[in-house]
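All protein chains of the complex are present and in place, except for one that has been dropped.
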């Protein structure tokens, strides 16, 4: 197979058209983590003002994912709701405005999508307003502000992603459905279910009932864990005799030690996750297992770099019949190492080698698992209420003390 | 300190002017590994034809390093010698030509350098010709072909980097010195010295005698190991009463288990190195220790992403008096986490937390150290001779057998 | 507190008298593993013919446990049923006889028990007959042969231990109850329950209904896991409004990676378990947590050496009011290190040091967790049927092949 990137058509098939036809749709990877490492996103607020401030950086990342095989380019609108953009001292709402951030995101994604066979999906995610106790009407109003931009810019479909509570996710789906466009919905939950204890199966059912055509999980857990959650979602839908397409966009970090809240609780989040990054071979296994489970929308979330997405496309190339463009710079299962200068590296040019390798961490003074933070702070706790002003020194000091106390237990 | 990126001057100070004045010069990071992950470089040949094929991707990476604080943009001309570009089936020499690759690399680097306070350095690296037994005149002719481009494009200074043998490195320095421009030289060696057993101290002496104004190490080993090597180089120069500026550009991978040949021998090279990637906090320590050792040209090599370079600039901000532009998207020692939604993540907004964290690998079925390949194949062995045609199936099969045999021992 | 080993009384209080009075009863440790290391038990058959062949070795181990604080000396009659002693080529049934092995075990235990405040418990364990499909009458006949010896030798009470199936355990309890002596019953199960899927809570209920006054778990899992199982047993009893004393005798090996069948499935069983051995400080935590959970019969199983038992006695010394004799050779929480020659070792003479230490394995090329064998072979499978003749070469070869096949999956 030579890399061709699929048919480059003038009139693209829609997302449901593809999935209904049994096609594999490859998602994209994680923007906030990738652009944080490139210097354009601030860890902490994690907001996407780079669409306005540094569009060339956002454009380049979209292009890399497209080239790696993505069939969907998500607008870089994660956490781009107005309430989030003004949270704890964030300047974006005031100095740039949520509307401009969302509009720029659409423009960039649409521009790059034209370079290949990719659809553009407008995305919304969970809001501080919900966590702070706002009601359904208020929260839906927040979502509609982003939706207005997506409709104006005429994106191909919509994604409600990264929801910890199925209640809020359902509100998001209902709001997005008002547009008439297809809606996908993913929650950042594991096998234990949402933060209110709703099981993955029940979450899936509620999302479909709210109007989602595609349901699944994203973020917070590694591929293995996400697939276990997807299995539960699938079983829940089957038990309820509901039909929906399945979608998974896991982390590219190994998180076997995570509790219910996922990688946010790991002590390494977000600045020391390096040793947990999955290899391309881990992604091969994930793609195959996701496919075997019946998932047809297969992508990634935080940590997924272009080469991880390419690994999905390469693993599923036999089913799809073509390789992505970026495979021109990659030998299948490492076979381009046959061009390496050193003979012992050429000897690694084969599937058996990489498939069975157990990579060392190079960190003999570090453990292999961590004990996640588990503060037991849930919706309603004062510490979770959003505030416009920056976190004060006094607030921080109290948190440091609490941390010390908890880690001694 | 607010990020200002240093003085943006019209007439930039030269590399020696800066170092002689005691300034800290921050190098850039690794191009081949970063662009391999982005889909533009093929692991195996590792050649830089992206300068012609995808200049926007190369440009963006230069820009990210500049923004992260780099004062030097190296032309992406690693392995861009003609003999390398036609090695083992590589199409670049024939279809593009070495000259075009080198010219495009210069153009891109110069364009981006104008956006900030950075110099452009033209770089050459070790050649297949040397390994295959070519003589001094032949090897120097190879270097001069790249040098001609650098002179024509008028780069600011020159770097001879990634040499395993001091003999070849010295030839490179001598060839580059013919231009009259300042020359820096780095070897990819560890404390055991070069492949012929020449000690780091002696290597440093020979490089200075060959004409290098700046000497040091790059690639092949982690920051700790590189600094141990640098200490030996420094002592060698002092014993010989020679003066030169010191430079280090280590890997961003932990390699405590490497033998003399460095990370090439690790079983994880090059497709499963993820768990070894250093964190930004590891880089803080490296930058401080490099500075304390008297090194003033401090950068990175393979694995160093823009955020790693930013960590050098942030650690040394007190000495330099300013932060790089990309620090506008980074809180010092994680303090932007004070803007995070979850209180236990806000509690991580401080130096003590990150400085003492021992990050888990999330891979409990993997070891912490590997046994490197150690085939004992040295210059002169038939398996190291270059060939123009691609590695044959038969050749590969023999290598696989040899690998199995060796790993059973 | 000075070590006194408790009251040395002429008329000892019985096991139920002690437990009813709220006393802590400390069990003993593991005989088969300890004596295997000393050279008197064969791993594989694991039968206790040392009682006849090397009584001095068995006597010495009893004495060490007594000295370490054990209030119960179990007769070394594990796997001493007649059907086990003639299994797969074992010579003991024919050359020595089960009766002699059991009688000698009682004699030795009673002799040592007189040296301190310890009771003697006669023990039976699961039988090959049950696994091979024998019926209730047949299996009970097996138990009664050992019971006859225990009655003749007049042991203080009886223990049915190491049962994987609650059905067989209940038969054992019923058989032992025929003697009129108090009966304790422990199963070697984890939180997932017995091999037929009966939950721990239900197992506990059935054992009490069968006549056991003391119920709990032994062997197969580490202290943490055993305590989780005990919690489920306790809850099961409470839900059924049944009263019984609780007892736990876990492994002294860390087994977080075990599946339902426990440490037998670990690749390291039984000859490479060393890195998993718990420290005395791990035992301190176990003893405290067991006590807090309401367990009052606290001992150990395989891997528990005398110093581990002493750690139980030292942790619970405040509640009991005295230390065991062997504490004359141990400083509480390491404080005898104040007598060490090296100052940095003297600095370790305190609780805070040992309590917080995360001990290294010294094995950087090994993983921290294993994938247990999981052959899915259950009662009824041909491979589980007992046979009198030794395993043939052909049978072994088939097993080796099966192992290779499974570990490649």
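So that you can tell them apart, the chains are marked A, B and C in the order they are listed, and the count of residues begins at 1 in each.
One rule holds for everything that comes next: contacts are C-beta pairs under 8 Å (C-beta built on N, C-alpha and C of every residue); 3 or more make two chains touch, one makes a residue touch a chain.
Treat the numbers as computed from the prediction; the structure is a model and nothing was measured.
**Student:** Among the options B:123, B:216 or B:367, which residue touches the chain absent from this view?
**Tutor:** Considering all chains, including the one not shown, the answer is B:367.
**Student:** Among C:71, C:102, C:229 or C:255, which one is in touch with the chain left out?
**Tutor:** C:255
**Student:** Would you write out the residues of chain B that touch the absent chain, in ascending order?
**Tutor:** Listed in rising order, the touching residues are 358, 364, 367-369.
**Student:** Using the touch rule from the top, list residues of chain C that touch the missing partner.
**Tutor:** Per the touch rule, chain C residues meeting the hidden chain are 36-45, 56-57, 60, 63-64, 67-68, 87-90, 128, 131, 222, 253-257, 264-281, 305-307, 310, 325-326, 328-331, 334, 336-350, 353-354, 357-370, 373, 375, 377, 381, 383-384, 386, 390-391, 395-396, 399-400, 402-403, 406.
**Student:** State which residues belonging to chain A touch the missing partner chain.
**Tutor:** Within chain A, the residues that touch the unshown chain are 257, 364-371.
Note that in this section only the chains that are shown with their structure count from here on.
**Student:** Greatest Cα-centroid separation from chain C: which chain?
**Tutor:** Relative to chain C, the chain with the farthest C-alpha centre is B.
**Student:** By Cα centroids, which chain is closest to the centre of the whole protein?
**Tutor:** Central chain is A.
**Student:** Between chain A and chain B, tell me the centre distance in angstrom, where each centre is the average of that chain's C-alpha atoms.
**Tutor:** The computed centroid separation for chain A versus chain B comes out at 32 Å.
**Student:** Counting in whole Å, what is the centre-to-centre distance of chain B and chain C, each centre being its mean C-alpha position?
**Tutor:** 58
**Student:** For chain C, give me the residues that contact two or more of the other chains.
**Tutor:** Expected reply: 364, 367-369.
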